[in-house]
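With one protein chain held back, the other chains of the complex are shown just where they sit.
Presenting chain A:
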Amino acid sequence: MEKKIDKTGIRIGMWLFLYTEIILFGGLFVLYAAYFHKFPELFAQGGEELNTLVGTVNTVVLLISSFTVAASITALQRGKKGQTIAFLLFSIFCGVVFLINKYFEWSTKFHHDIFPNSETLQNGPDGLNIFFGLYYVITGLHGLHVIIGMILLMVTLTLVMKERVHKDRFQLLENAGLYWHLVDLIWIFVFPLFYLVI
């Protein structure tokens, strides 16, 4: 006899975990809001230093990868294994592009002596120091989530190839997808708050 799978339960479990993630980043956004309220001009000045183009490119990359992850679920539900694999590979590739962009962005900042505990920030005004502190914590934590999301997608990809995840049992892909979309969801708010702040 085949073991019964509680498909709805599996999804609810994933969502419960996502709520804790929302509250985690929510707490950091609260911190951002409080200090933005106190140092609006310095936050604007900090935002000017960030490269809007890099931020926009990364937003587009994440949105496209979210689309391909959602499409991979559609492909699997239709029983198209090849398409699923292609979509997942492309999504993981998008994650790599995102991280490479982030790497160059951070190293440019480091070259300009803008990083936690750097001379420029320590001797500069408090607001700027706080802005970049939040920038590194939030984008760093978000970057960590991108890496975890990519690992999840890679594990799922392997299981799709081995036919352990298939048309009638795609819950793992669905949950990995939900995680990836959450990463996108958080970036949707990070982007205007840091790159577009006026």
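The rule is simple: contacts are C-beta pairs under 8 Å (C-beta built on N, C-alpha and C of every residue); 3 or more make two chains touch, one makes a residue touch a chain; residues count from 1.
The rule is short, and it goes like this: contacts and distances are computed from a predicted model.
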Among "Protein-export membrane protein SecF", "NADH-quinone oxidoreductase subunit C", "Dihydroorotate dehydrogenase electron transfer subunit" or "Cytochrome C oxidase subunit IV family protein", the UniProt name of the subunit that does not appear here
"Cytochrome C oxidase subunit IV family protein"
Which residues does chain A use to touch the chain missing from this display?
4, 7-8, 11-12, 15-16, 19, 22-23, 26-27, 29-30, 33-34, 36-38, 52, 56, 59-60, 63-64, 66-67, 69-71, 73-74, 77-78, 170, 174, 177-178, 181, 184-185, 188-189, 191-193, 196-198
